[in-house]
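The complex appears here minus one protein chain, its other protein chains still in place.
For reference, chains read A, B and C in written order, and residue numbers begin at 1 within each chain.
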Amino acid sequence: MIIKSRRKNKRRPFDPILLLVLLLTIGLTALLIKANYTIPVTSFGLAAEVARFQPRSGVESPVTAVLLNFRGYDTLLEVMILLIAVIGVWSLTKAPFPQKAVKTSPVQLAVVRLLAPLMCLVAAYLVWQGSHLAGGAFQGGAILGGAGVLLLVAELPWLRTIHSRPLRIGLLIGPLFFLGVALLGIINGRELLTYPGKWSGSLLLLIESTCAVSIGLTLASLFAGGRPADDLIGQTKTPACNREQKRC
Amino acid sequence: MLTNNLYNLCGLLLFGMGLFALFACSHLLRKILAVNIMSSGVFLVLIATAYRPLGAGEIDPVPHAMVLTGIVVSVSVTALALILACRVQETSNHSLSQSERNTNDGDSEE
Amino acid sequence: MTIFNSSAWIVAPIIIPLIGGLLCFLWRRDTFFIALFISLANLLSVTTLLRQFLLFGPLRYRMGGWEAPLGIALRLHGPALLMLLMTAVSGIGITLYARGYFSFRISALKHNNRHEQQERFFWPLWLMLWTALNALFLSGDIFNLYVTLELVSVSAAALAALSGKPASQIAAFRYLLVSLLGSLSYLLGVVFVYKTYGILDLEMLRQIATPGPGLQMALTLMTLGLLLKTALFPLHFWLPPAHANALAPVSAILSGLVVKGSFFILFTLWFEIFASSITANALDLIGLLGAGAVIWGSLQAIRQQRLKLLVTYSTVAQLGYLFIAFPLTATENISQEVWTAVTFMVMAHSFAKTAMFMAAGTIFLQVGHDRIRDLAGIRKSLPITSFAYAIAGVNLIGLPPSGGFIGKWLLLTAALTSGQWHWSLVIIAGSLLASVYVFRVVSRLFLTPDEAIIQECRPHSPLQEWPALFLAIIALLLGLIAPYFSLILETTEIVANLAPGGGL
Partner (left out) sequence: MTDNILAAFDLVLITTLLLLAWKLLSCEDIFTAVVLFISFGLLMALAWVRMRAPDVALAEAALGAGLTGPLLLAALRRMERIRKYERRLDLDEERNDYKKPKKKQAPPL
């Protein structure tokens, strides 16, 4: 219950528990720094390994090769974390996401009209670039998510007509495609996440594109902090919830 | 090696700062910021470990991939934590200490 | 039966619940039947793994076909297999119970929209959490473990917040922050390991790890993070509110399964991977904290006026036993017995605690409160639930033939043979205290005076009562199949001598 007592004594300059926490953190940090400098540098990591196997990975960028091929399993689970975050956010909100219909100012509208397509282009470029330079599904998806944020901030009226099912399909298309390709390895009699040799380059690009779309939608949904209106179960029936919708 | 050590140090200091702030700050949003600072610190240590100056050999891409994973994870967790913080503020009478009493009622379900 | 010999079965416990979770989110109709089908398919795959394990010994699987230092390996060894089995069996019980629980709430309580919504999101989150736990038990890579830990904490926090009540929201927020802090601490430990060795694979680390300042720091950080997540005594402050305020099936999941995940990692790291760097002082310290947890948790449980809080504090106490086992491993020749004891304690506690939370949830829903004082005579209206609670209690106390008894017995003998008799005092004291808090409730439920108010009972489905009894009886009978378990665990010794990349 450290947190609790902290709150009560916020104003007091000499709170004993705060002091204790301070001393403990300083001690831990000092230990960390000391250990950091005493570690003998004996290894150079996995750079050589990655360089050796990279030609077989299907992409030229080493980071993308690690992310999608050598350690693709981590990435698969990570995409699922994003999805769980959306499920969690949806389970916690009772409000539909574009919360009120307001008139968007014409300047804002013009900016959005200009920027949103541009951002989509940049995202597509980043995904494509990911196979040989910096970039990839996450960076492209983040830009797409940014475009979504822009649309949401402008509170465009058509956002209210988004239905739950298409949105869910969009959220799932990347993870499902990734999982499908992963299972392809097993069907071919190899391990999970083994890509078929000569196709692996194009398959990885496809995975990246679909995942970028899903990640973009996921991030935008996380920002929206609500669900499509048709996703709510009979919220309008109870008066309490009506009030809530107005206020939220 | 000097550069690596400098950035390592910076990362560890960020970690320590975030750790202290996580306990010392009362505002929920600030706690979330503190955790984010902590994770930035950890990522910095990891990336600094992999760093080699130009011409001093290959950079290890595995830590980069690990940090990318970590960044995406921390964004999604931050989003969830923010919604939860909003819910806390919505449902409790905006003071945590009062609802602490509710917690101990165990009157959870209905 | 070549298909059952395929090495691909090892990913089935990860992929099957994952597909189920995605389907439940996408489809939304018949979610219970999807979940039930998934539970059975998962049980089938775990049984197949058990068969493969008994035939071929420990398995190792290269994800994506890449060898260890570059790729990620999955590994199936004795303890992991038992954890998978435990999760599979508990999972079936939880799935059935959750169905009964939610359909009762939807039909019998007001605001059924809210309950429908809770059920709708419960299923995908639960299946995702199941995926995460299975992935955690199978993972053979120190960074992949971090990813699975995060997967577990995010889905567990979302589940804990599902009830929507103010107290649960605060508890879930704190739970999420604490899990994040634990994961970050673990991650910094991973960073230190990578700095020192440049390798993430567990088997390879086990072979090259030598005591040193880097490893020491890494172990400290990882241990701190995992102890926080496992809620060992002074770090348990977040657990009671989070577990007690969640919905009943969620409490069962959190107490029965989730805390075991981080404990499993901790135990593997300490006694398998980095065993050479563990000092006796560290073992004693952990044991001391475990003893503190047993005493403090039991005393708190005795003090509680609410059933769910009592059960929650008993989780704090029971987790303490797992840590008392740490100093007992110091003696060379009995470490195998301690392994068996810990596995037994984990499994017995998982089944018993899941059953207990289910019973408490049913009582809560039927009676409308869980004040222990006013629970007299419940047995008349809820005989199966009361019986399940009592049997689960027998397990917590550790009476024969329950799994809890075997675990405690092995711990006691280990403590005596290694000459550390002071731990045996704590174990016995813990059992006595446990019998106090168990009988306090059971006597209310069963031995009531004649004029006790017989609580009225709403019509409810058998799904609300039977899963609890089923799991409680499994926990009780666990002691009878003890020899088979030590058989599986002894195969662990073989894995210890395997070269990386060995196995299948």
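What to note about this one:
Just so it is clear, a contact is a pair of C-beta atoms (placed from the backbone, for glycine too) under 8 Å apart; a residue touches a chain by one contact, two chains touch by 3 or more.
Computed from a predicted model, the values in this text were never measured in an experiment.
Contact with the chain that does not appear here is found for just one residue of A:72, A:88 or A:225, A:225. Contact with the chain that does not appear here is found for just one residue of C:26, C:44, C:109 or C:473, C:109. Those residues of chain A that touch the chain absent from the view are 61, 63-64, 126, 133-136, 138-139, 142-143, 145-146, 149, 153, 219, 222-223, 225, 240, 243-244, 247.
Within chain B, the residues in touch with the undisplayed chain are 2-3, 6-7, 9-10, 13-14, 17-18, 21, 25, 27, 29-30, 32-34, 36-37, 40, 43-44, 47-48, 50-52, 54, 59, 64, 67-68, 71-72, 75, 78-79, 82-83, 85-86, 89-91, 93-94, 102, 105, 107, 110.
Definition applied: only the chains that are shown with their structure count from here on.
In terms of which chains touch, the assembly is arranged so that all chains touch all other chains.
With centres computed from CA atoms alone, C is the chain lying nearest the middle of all the protein shown. By number of C-beta pairs in contact, A-C leads when A-C and B-C are compared.
The geometric centre of chain A is 15 Å away from that of chain B, both derived from CA atoms.
Residue positions of chain C with contacts to 2 or more other chains are 143, 147, 150, 154, 157-158, 161, 164, 188, 194-195, 198.
Counting partner chains per residue, chain B has residues 15, 19, 45, 49, 60, 62-63, 66, 69, 73, 76-77, 80, 84, 87, 96, 100 touching two or more of them. Chain A makes touch with chain B in their complex at residues 2-4, 6-8, 10, 18, 21-22, 25-26, 28-29, 32-33, 36-37, 41, 44-48, 50-51, 62-63, 65-67, 71, 74-75, 78, 81-82, 84-85, 88-89, 92-93, 138, 215, 218-219, 222-223, 225. Against chain A, in their complex, chain C makes its touches with residues 7-8, 11, 15, 18-19, 22, 25-26, 61-66, 69-72, 111, 113, 116-118, 120-121, 124-125, 128, 131-132, 135, 143-144, 147-148, 150-151, 154-155, 157-158, 161-162, 164, 174, 188, 192, 194-199, 212-214, 216-217, 220-221, 237.
Here chain C touches chain B in the complex through residues 109, 143, 147, 150, 153-154, 157-158, 161, 163-173, 176-177, 180-181, 184, 187-188, 191, 194-195, 198, 200, 241, 244-248, 304, 306, 308-309, 361, 364-365, 368-370, going by the rule given at the top.
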